[in-house]
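The complex appears here without one of its protein chains, the remainder shown in place.
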Amino acid sequence: MTSPASETVPGAALRADGRTPDQLRPVTITRGWTQNAEGSVLVEFGNTRVLCTASFTAGVPRWKKGSGEGWVTAEYAMLPRATNERSQRESVKGKIGGRTHEISRLIGRALRAVVDVSALGENTIVLDCDVLQADGGTRTAAITGAYVALADAVAWGARHGHVTGGKQVLTDSVAAVSVGIIDGTPMLDLPYVEDVRAETDMNVVTTGSGTFVEVQGTAEHAPFDRAELDALLDLAVAGTAELTETQRAALAQEL
Amino acid sequence: MTSPASETVPGAALRADGRTPDQLRPVTITRGWTQNAEGSVLVEFGNTRVLCTASFTAGVPRWKKGSGEGWVTAEYAMLPRATNERSQRESVKGKIGGRTHEISRLIGRALRAVVDVSALGENTIVLDCDVLQADGGTRTAAITGAYVALADAVAWGARHGHVTGGKQVLTDSVAAVSVGIIDGTPMLDLPYVEDVRAETDMNVVTTGSGTFVEVQGTAEHAPFDRAELDALLDLAVAGTAELTETQRAALAQEL
Amino acid sequence: MTSPASETVPGAALRADGRTPDQLRPVTITRGWTQNAEGSVLVEFGNTRVLCTASFTAGVPRWKKGSGEGWVTAEYAMLPRATNERSQRESVKGKIGGRTHEISRLIGRALRAVVDVSALGENTIVLDCDVLQADGGTRTAAITGAYVALADAVAWGARHGHVTGGKQVLTDSVAAVSVGIIDGTPMLDLPYVEDVRAETDMNVVTTGSGTFVEVQGTAEHAPFDRAELDALLDLAVAGTAELTETQRAALAQEL
Amino acid sequence: MTSPASETVPGAALRADGRTPDQLRPVTITRGWTQNAEGSVLVEFGNTRVLCTASFTAGVPRWKKGSGEGWVTAEYAMLPRATNERSQRESVKGKIGGRTHEISRLIGRALRAVVDVSALGENTIVLDCDVLQADGGTRTAAITGAYVALADAVAWGARHGHVTGGKQVLTDSVAAVSVGIIDGTPMLDLPYVEDVRAETDMNVVTTGSGTFVEVQGTAEHAPFDRAELDALLDLAVAGTAELTETQRAALAQEL
Amino acid sequence: MTSPASETVPGAALRADGRTPDQLRPVTITRGWTQNAEGSVLVEFGNTRVLCTASFTAGVPRWKKGSGEGWVTAEYAMLPRATNERSQRESVKGKIGGRTHEISRLIGRALRAVVDVSALGENTIVLDCDVLQADGGTRTAAITGAYVALADAVAWGARHGHVTGGKQVLTDSVAAVSVGIIDGTPMLDLPYVEDVRAETDMNVVTTGSGTFVEVQGTAEHAPFDRAELDALLDLAVAGTAELTETQRAALAQEL
Partner (left out) sequence: MTSPASETVPGAALRADGRTPDQLRPVTITRGWTQNAEGSVLVEFGNTRVLCTASFTAGVPRWKKGSGEGWVTAEYAMLPRATNERSQRESVKGKIGGRTHEISRLIGRALRAVVDVSALGENTIVLDCDVLQADGGTRTAAITGAYVALADAVAWGARHGHVTGGKQVLTDSVAAVSVGIIDGTPMLDLPYVEDVRAETDMNVVTTGSGTFVEVQGTAEHAPFDRAELDALLDLAVAGTAELTETQRAALAQEL
C-alpha cells in the first residue's frame, strides 16, 4: 500500500531527493510479508525498510498472571549491514546497546498507548522490528509498521477465539514520523543524509485521532526555541495524519 | 545552597506535600560532597538525592584521538535500596537495563549541549550520577546536579593547566525538571507518588538562557493534546529558570 | 534468477509439496536486494528465505596482519519470528547458542574453501546470513546465497582497486544442499516438515566442479549404513550441480 | 554517634594524620541516613564513608524454603569515583570483580556469625554496603556499619510482626578493623596511604564479647612471624572493642 | 585396558610416530579413574588424554517432564594448558566458544544414538569430557571414552534401582575416530602434527555393529573427491571396529 505523494510546490525542491520540506518519502506497507507470524509487515519509508512481525501467544509474563490483562511489548534490532558500515552484532558483543534498548522501549510504549489490555485478556503480543535497510527514521517507520502488524495479530487472536471479551482491543491507531531543523528550515521525515546534519531532531508519535503519544525532541547541535518547537510539531502532526491514512488503506485490503 | 521556596497561593494546596502545581520541591545543591573527584555534588529535589561526581582525565577515547576535541559522557545508576523495594544490582545481573542506558544517554546529551568540545581540548570528563535515594525526578535532578559538578571539573582543569585554549568550555548552563498531568492538572516536579499517577509525563531540559535542549513527553495513561503540551512546557520553562538560579547561587559560593 | 524445475516422474509425488525425491524446491537468487552492502543476495529455497550480505573492508584481523593474506568469515542468525514459534533473541539472552555458532563456522569454512586468500590481499569479507523465514535447509541456502554475495563483493573490490593481485580470488564456486532419509527413502532438499521426520540428515557442500567441501551426516533416529550414505551422496551431488547452474545464471545477469 | 578519641601519648605522633599506632580514626555511625530501607546507616572511619542499608523481606531463597530458617547476605560495591582514580562500573563491565566478590562474602559470613537463623524465621535480610568515599578499611567499616543496619532491620521485623519466635535473632554484635605493619610498627585502622605501604595487612572481625569471627592476615611485601601476628591481633582486639562501644552507643539512641 | 597394537607392515613407517597409515595410536581406557562420579573414565589415544565422567541424576529437564523418557547430554572442555600454548579459560572470557559448543553437541548426539530414552526412564546422565592433554583427536577420544563412562553410569542406575524398566537402556555401543588425507595418503587417528597438515579431515562415529552415527568430513586445504571419501570411510570403519573391541574389553573387567 503506497501513500499518495504529497503535492509539491514547484520550484521549491530544497532537498537532495527533490522533496519539499513538508513531504514524506514514498511510504509502502506490505502485509503478510512472511508467513509464520500472526502479523507480518514490511514497512518502507524511502530506502528505510523494516520487517515488523507480531507474535501472538496465550498467557502473560509472570508479573501479569491473574490480572486478567494482556501484555504488548517490542524489540527493535538492526541487521549488521543494514547501515553503510557494518556494525557488530549485539549477540556477538553479548549485550544490547543503549540505543537499541531505548528504541525498543519507545515502540512498546507507543503501541501500548492504543491497546486496551483488559480487552486483550491474558495474551501477549511481541512486536519484532528488524531493520533490513536503514536510511534514517527507522524507529518511526518501525512504529508505523508495527501498528499494522499488531492490528493483524489482534484480528488473528479474535478469529481464533483467543480474544473473547467483545471489547475493542485497539482503542485507536498509532503512527510516527521524524522531523528536524536543517539549515534553519524545519523538515519532515529525514533520511540519513539529512539526519546527521539536523540541528534539532524530533520524533513524534500520534494517535489516529491526532493526539500525542510521544514527543522526543533533542538539540543535536544547537538548542531550539519555542517557535521552532511549534513549527516541528505542526509538520509532524501533518505527517502522521498522512501515515494514518496509509495504515488505514493497507488494513482495508484483503490479506 | 537551597532554592527559595516559590510563593504559594493560600488555600490551593492540591498536592500531598502541600505544594502548588507550579512549585518545585526544596532543592539543595551541595558542592564538594566527596573529596576525590574533580567535581562532586550532592543534589536534592525533596527526598530525591543524587551524588554527581565529575572525573577529569587527560586524553580522549580512541575514536576522538587527534581531533583536538574533548569528550563529556555520563553514567547513571541507582543504589539497590534507593527505592522502596530493593532492586537487583545491574552488576550482579551482568547487564545494564534499558532504563539505565536511556537515562545515561540523556544526561550525556544534555551536558554536551553546553560544552564547546574544542575549547575543552583532548580531555575527558565523566559524570557519574548515583541515586542514593529515589523519590521521582531522579534524571532531572541528576542533570541539574551534574551540570554543577561539570562546572567544577572544568574549573579544576583550567586551574591545573589542562584546559588552555582560553575559550569558554561551557557555553551556557543546563537544568532539567519533570512535569506531568495529574487528574487533569499540569504539575511541576513530580515526586514518586505523583509520577505513578500521571496521565502524561514530560522531562524538559533547558539552557540557562531558556532554550530547549531536550523535550521528552510520554502519554503514560492517556494521549495528550496540543494545549496540554503547551501548558506543560510553560510550567517546565518556569521551573528550570528557577533551578538555573539555584545552580548559579551554588557556583557563586567559595568551595 | 529461478532454477528450472527438475523434470518430475508422473504419479510418483511422494512428498507433501508434490516434489519427487530427487527434486529441489523452487530456488531463487536475487542480487542487489539491499543497497548498502558490497554484495547483497536474497536466496530462497521454497519458503526458506535468507538475506546474505557481504561486507568488504580493507585490512585484516590482528592475527593476519602482515601476512599478505585476506580473511573471509561468516555469521549466521535467525530473526526471532523466522520460525513457527518465536525464539528469544540471542542478543537478549546475551550469548550465542551452539547451533548458531556451528552454522556460522560451517558457512565460513565452506566459502574459504574456494577463496585464494593471497589473491584477496589484506582485505576482509564478512558474510552475514540472516534467516528472514525458515522452512528447513537454512544453512545450505545460506551457503548457496552467500557464495553469490561473496562473488559480488570480490568484484566490487576489484572494480574499486582494493584487489590488485591479478590472480583469481575465487578458485571455484560453492553450493550446498540437505538430503535425508524419510521412511526409508532418500530425499533431496528437505523442508521443515520432512526434516523433523528424517531418520538421517545430511548437509553436503560441493564446489562447482563437483568435489566435496563438507559432508555432515547425522543419524537422527537410526544409524545408517554405507549403501544409504552412498544414495544420499548421489542425491546431494546432483542437487548441488543444479544449484551451481542457478548461481551461474544469477551471476551472469547485469546487476 | 562519634567514638570518643583514644587517649594519645604526647610526642609519639608517628602517623601522617597525627594518630598514635593504636588509635582509631574518628568513627561516626549515623542511623536512618536514608528513609526507604528497614535499616540504613552511614558509617565513617575518617574519610572512608560507606552507606549500609538492610532490606528485610518475608521469604527465603528457594534452597532454604521449608527449613524454618532465615537468611542474611551482603553485597559490597564501590561508586566509580569513591577512589582517587575513577574505576569502571562493574555493571558496565558486565561482571563482578574478584575483590568485590570476596568482600561481599566476608561481610555476609561476619554477620551470619551473630544471627540465629531459626529465630529469624523464614525471612531474608540483604545488606547493601556501598562505598561512597574510600580511604582504606572499607570492608571493616562496612561490617561495623552493616551490623547496626542489621540490628535496625531485625527490630523493624519484630515491630511489624515478621519475627515472632520470641528468641533473640542477634546472639551478639560484630565489628571489624584493619591492622598492619608499617616500617616495622604494628598500627591500627589504616587509611589508604598507610595501607599501600603495609608489609602485612590484616582484617580482624570480632564479636562484641571479644571472640574471633574472622582473621585474615596477608603478607603484602614480607612474610610475618608469630610475634608480629600476635601484636597485630592485640591491636585489633582493642580496636574492635572500641568499635563495639560506638555501635552500642549508636543503637542506644532514639531513631 | 590397552588395545592390541595393529600389525604393522615392515618398512612402511610413513608416520613420525612409526605407525602405518591404518594403525591406531595406543589406546587406553581406565575405568573408575575418579571416585565421585557414577561413571569415570580416563581415555588415552596416544598423548591425548580425556577425563570422561558420567553424572546420573534422577529427574529430567523441564521440557522432558512427564514424558517418561530420560535425557543424555554432554559437555566438552579443555584445560587451559592441555595444548602447547595456553588458551584463555572460557569461564574467564564469560562465554563458550563455537568449537566447544560444536563438540559438546556432537558428543551428546553420538551417545543419544545408542540410548533408548524410554528405557532410561525420567533420569538424566550428563557426560563431562575434560581434555587434560591434547594431541589431536580429542573429540573422538571423548566419544569413545564417554560411551564407557555412560555404560558404567547406566549400570549404576540399574544397581541402585533408578532404572527399572527391564529394557536395555543401551541399544548398541558407540566409538569414534578421526581420519585424514596427508600428502595424498589417507591415514587413521591423526595426532596434532598430522592434523594441522591434513588436506581433508574427517571424524566418523559408528555403532558397535558398524553402522554410521555421524560422518563429518571437511576439506581443510583442498576439496576431496568420492574415491578419497570412500578410502577415508574404509579406514575409519576399521578403526572404530578396533576401538569397539577395546571398549568391550574394558567393560568386561571388574571395576
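General remarks:
When the chains are written out, they are named A, B, C, D and E in that same order, and each has its own residue count from 1.
In the analysis below, a residue touches a chain if its C-beta (ideal position, glycine included) is under 8 Å from a C-beta of that chain, and two chains touch if they have at least 3 such contacts.
This one's a predicted model, so the numbers in the text were calculated from it and none came from an experiment.
Seen in the complete assembly, the chain not on display touches D, E. Touching the omitted chain from chain D are residues 95-99, 101-102, 104-105, 109, 113, 172, 202, 206-207, 209, 211-219, 223-226, 229, 233. Listed here are the chain E residues that touch the chain not shown: 34-37, 40, 47, 49, 51, 53, 55, 57, 75, 77, 79-84, 86, 89-96, 100, 126, 128, 130, 132-134.
FYI, only the chains that are shown with their structure count from here on.
The set of chains touching chain C and also touching chain E is empty. Counted by residue number, the contact pairs of B-D are over half the same as those of A-C, the matching pair from A-C, C-E or A-B. Averaged C-alpha coordinates put the centre of chain A at 52 Å from the centre of chain E.
Multi-chain contact residues of chain B, defined as those touching 2 or more other chains: 94-96. Interchain contacts link the chains end to end along an open line, per the touch definition above.
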